[in-house]
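All protein chains but one are shown in place.
Let's turn to chain A:
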Amino acid sequence: MISDIRPSTDGRTNKVTFNLTPENILQIFSEKPAVLHAFLSYVPNKMSERDFWTKYFRAEYLHGTKNSIAAAAEAAEDEELAVFLKQDDILASEARWKVRRVDPTLNMEADEGDDYTHLPDRGIFRDGSKEMTESQNELYRRTLSQDFNRHAAVVLEGRAVDVELEDTRAVAEALARSKQELSTKGESDGDASWERLDRVSRMTEIEDLQGPNNLPLAPLCIKDPRDYFDSQQANALRTSGDAFGGMEQIKCSLSTQEVYGSLRESISQIKATGLKDPIVKPEVAHQVFDALTNSISTTKYHIGKNPHESVLDRLPKKTKEELLHHWTSILELLKHFWASYPITTTYLYTKVNRLKDAMSNIYPQLEEIKGSVPSDLRHQVSLLVRPMHQAVDAAIQHYEADMQKRSTRRETKWIRLGGTIPLLYACLILTYTLYIRSILLWRGSYFCPIDVKTTSHLQMQHFSEIIRGEEPCAPLIC
């Protein structure tokens, strides 16, 4: 509230001090268009900003004393001061066009014409219910109630200015602009009256006398939330098969065909007529989209060590792609590798073997990449490659340990130890790899979204082949 800006006295002199912050100024401007208008026309040509606010607070102080006669006298002497003391003309005219658009069921203004009591001398004049006001200085009277109403209205409108609050002039201009837009929009808005009528008719219905309205609906069914919200890769593969299978089991009042039909219909309708009444305006939607994606990309960005420049960006494009490719393939292999433990069947056993072979094939390839880059980047690349090495190392180590364990199965001691330690280790590694993987995926999709997707799809085939054993030691890169 503007009224919260209260003067402070120093206790010795009659001087009062008002403290004004940029937020206060913004608030004053948006709640009092007349002040805004005066600011734009007076500052800085006619007076300095400081003088302007001094004058403003002088007027406020006069209001605070609730002495409308003094206010009138001061206003008569100083026309600039009078601007602040008078009723706000801009608000009044705004109110006039706004009142035409309010809901007719609460438009009390319309009664004015139907009632004789507004006429002078009609009805009972002095029965105590009507209040006495001093009519002479009416012009300079402003009540707290008006301020409250105005404040609440501005809060409700929720107008934001995206300029630096420090610059008062810029704030003022931005506000004036947005106000203008609003009023032009308000005038051109023809749908408002229609919408209003619609609301009236909805309001008149008595809800509980109405029969229950059973609109046809198809409930949204997410069979497995984890499946839905987890990695998109898995989703992309599975949805085609699973989701439809799930849908049919749900009881719903609409068949799939109907839903599809209505969807198609509405799409074709939108195609033909365009979105007539979009839920969100296209510009707004675009802005929101931008803002959201922007923040996503920046968070991705910041996860890397160097927030301003990614290491990957400095690498030659080919190397970068190869690296990303290896990362994804290693991760996928590891995923399947760790998923096969503990080995219970012979199938799993052969699968693990195949995976291990495929992984060990990666070592030379990584070395190759390391060798191919110029010397100044070699360190960077080796840094990038190291976690891959470690991950694969861990897997192979575990594989070998497991092999050993199998060969010495009879020794119970080993089993006990061998059962737990590798498992813990595996968990650690798994979390670590998952972490790396997620980083890489984010990065990958950010830098070259299309490429990564295609490669991952291709790889999927390969992995499945490897897993199924049709092509045991196939080279991973085609």
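Operating definition for what follows: a residue touches a chain if its C-beta (ideal position, glycine included) is under 8 Å from a C-beta of that chain, and two chains touch if they have at least 3 such contacts; residues count from 1.
In this section, contacts and distances are computed from a predicted model.
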{"item": "Omitted chain, identified by the protein name its UniProt record gives, among \"DNA 5'-3' helicase\", \"1-aminocyclopropane-1-carboxylate synthase\", \"creatine kinase\" or \"Electron transfer flavoprotein-ubiquinone oxidoreductase\"", "value": "\"DNA 5'-3' helicase\""}
{"item": "Candidates A:Leu20, A:Val102, A:Leu383 or A:Met403 - the one touching the absent chain", "value": "A:Val102"}
{"item": "Per the touch definition above, residue among A:Asp10, A:Glu207, A:Glu283 or A:Asp376 touching the missing chain", "value": "A:Glu207"}
{"item": "Chain not shown: contacting residue from A:Thr9, A:Ser48, A:Asn149 or A:Thr408", "value": "A:Asn149"}
{"item": "Where the missing chain touches chain A, by residue", "value": "1, 3-4, 95-96, 98-99, 102-129, 131-133, 143-146, 148-149, 151-153, 155-156, 193, 197, 200-201, 203-211"}
